[in-house]
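Only a single protein chain was left out; the remaining protein chains are all shown in position.
Take a look at chain A:
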Amino acid sequence: MNIYVLLKRTFDTEEKITLSNGQINEEGAEFIINPYDEYAVEEAIQIKEEHGANVTVVTVGGEEAEKQLRTALAMGADQAVLINTEEDIDEADQYTTAKIIAEYLKEKEIDLILAGNVAIDGGSGQVGPRVAELLNIPYVTTIIDLQIDGDRVNLVRDVEGDEEKIEATLPLLVTAQQGLNEPRYPSLPGIMKAKKKPLEELELDDLDLDEEDVEAKTKRIEIFLPSERQAGKILEGELDEQVKELVSLLRNEAKVI
């Protein structure tokens, strides 16, 4: 079985994020595998352990993303592909990324593609579905369980807290939701082996793509940090009075009713 995992390098949103000149300050920021993509990597490795498979992790980005690819290799993926767009592309969006990945994948023999449900930085959740569309294969998003039985795949999908059971067939693209699994951290032998696993680096040229082919369809106008949270208010007095005051505040101050 050939499994491809789409992986993105993102900054760690648990660390403090600062802006400078309207851009996210990369100096001092910590970078990680997008957590949802980490579920995808883990799932791929678990399938490999159960059924046997060849797992390739693919990312579009710059040289720096090699580190996250190595981590995926250390977790247990077999090989990695870095499509380096650092020199060719200034402005990219989900269309750009999906188009590049689809172009890379279209000649491959694919059984399963796993991606994160959403990236914690851009948060669009589009790349997975777009790639499936371009490759003309079915896709299921936000999965929390996946069982493979021959060509058939039984999936459980998280639908805003409820579960939806879906049956599908390979080839298939799925996007991983939190709860799918508990990603392992690389063991030391895994880390040492990852050093020797193949990591292929490609550029747009190698995929016969021009910059115009993948030109972004959207434009980013502004980046800003969420406004500081205001201090809360604790209402006091009898319950009746509290309720009255709450209603009045919701009406006059918060203006939500």
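In the analysis below, contacts are C-beta pairs under 8 Å (C-beta built on N, C-alpha and C of every residue); 3 or more make two chains touch, one makes a residue touch a chain; residues count from 1.
As a convention for this text, contacts and distances are computed from a predicted model.
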item: Complex member absent from the view - protein name from UniProt, among "Y-family DNA polymerase", "NADH-quinone oxidoreductase subunit N", "DNA replication and repair protein RecF" or "Acyl-CoA dehydrogenase family protein"; value: "Acyl-CoA dehydrogenase family protein"
item: Absent-chain contact - pick from A:Ala74, A:Ile89, A:Val127 or A:Leu172; value: A:Ala74
item: Full-complex contact with the absent chain, from A:Gly123, A:Gly150, A:Pro189 or A:Gly232; value: A:Pro189
item: Positions on chain A contacted by the hidden chain, ascending; value: 16, 18, 28, 67, 70-71, 74, 185-189, 191-192, 194-195
